[in-house]
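This report refers to the structure that appears directly beneath it.
Of the protein chains in this complex, all but one are displayed in their positions.
Chain nomenclature is as follows: A and B, assigned in order of appearance, with residue numbering initiated at 1 for each chain independently.
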Amino acid sequence: MHQQTLELNPRPRGFHLITTEIIQAIPQIAAFKTGICQVFIQHTSASLTINENADPTVRKDFETYFSKSVPENDPDYVHNDEGPDDMPAHLKAALLGSSVMIPVRNGRLALGMWQGVYLCEHRDHGGRRKLVITVWGE
Amino acid sequence: MHQQTLELNPRPRGFHLITTEIIQAIPQIAAFKTGICQVFIQHTSASLTINENADPTVRKDFETYFSKSVPENDPDYVHNDEGPDDMPAHLKAALLGSSVMIPVRNGRLALGMWQGVYLCEHRDHGGRRKLVITVWGE
Partner (left out) sequence: MHQQTLELNPRPRGFHLITTEIIQAIPQIAAFKTGICQVFIQHTSASLTINENADPTVRKDFETYFSKSVPENDPDYVHNDEGPDDMPAHLKAALLGSSVMIPVRNGRLALGMWQGVYLCEHRDHGGRRKLVITVWGE
């Protein structure tokens, strides 16, 4: 089992491909013939998901959909100390999830041809984001 | 650790119980007294979740809810090269997730009495879907 942290530079609000950054951070994966890689985000207003790695308009439409589906300034929100993007960020993070789990095969992530890992930044100014990456197997 | 692929025959758009197919594909699970089974889908327009394994109307209502909640033909979508079901399929896949993780106990999946694994087919014509199943433990 190999475990490490990875700190991502600040990204603007939206959905960002980080597959390459993850792969470059864990050369140790080459030693695993069969395994699993977990990427975990230590925050509650950003999240991780797996989706299309090609056309950037998919990531644009993700931001459009989630910002419409989890509205800001809902008068029913009680928690809004940190601004209108605060509570929606928590809700989007729960909908998308705090980790992704990817099989490892022959020393590489066994992603499908069109799959990539997204950092989902739900805050207007989220800052640096800390990940914990764990790989285990044989 | 045991790892293998499983290719599912095409299903119509909607939610489909695949627990039996998974169990039949991994007789090796019998050797694990304690463990975890991950089922991962290598696609971005279909997903996996765990829900009620009994009444088929639950699966029907899943399709109704998700098709209403993630509408087709939203004029704000930019990515729609492959038809009106394209972008909504990506969004539904992210909401539901690309893998399920099930504890293994005494050589069997430790699902609750009412739990089953769903293939969530979000495309009108999704075709065959590839899964990677990994089991590890003792």
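Rule of thumb we're sticking to: a contact is a pair of C-beta atoms (placed from the backbone, for glycine too) under 8 Å apart; a residue touches a chain by one contact, two chains touch by 3 or more.
Just so we're clear, the structure is a prediction, and the values are computed from it rather than from any experiment.
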| item | value |
| --- | --- |
| Candidates B:Pro10, B:Pro103 or B:Gly127 - the one touching the absent chain | B:Pro103 |
| Contact residue for the chain not shown (choose from B:Phe40, B:Phe62 or B:Tyr77) | B:Phe62 |
| Residue numbers in chain B that touch the chain omitted from display | 34-36, 49-52, 55, 57-58, 60-62, 64-65, 68-69, 95-97, 100-103, 105, 110-115, 118, 136-138 |
| Residue numbers in chain A that touch the chain omitted from display | 1, 3, 38, 40-44, 69-70, 74, 76-79, 81, 87, 90-91, 93-95, 97-99, 101, 130, 132, 134, 136 |
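FYI, only the chains that are shown with their structure count from here on.
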| item | value |
| --- | --- |
| Chain A and chain B, separation of their C-alpha mean positions in angstrom | 20 |
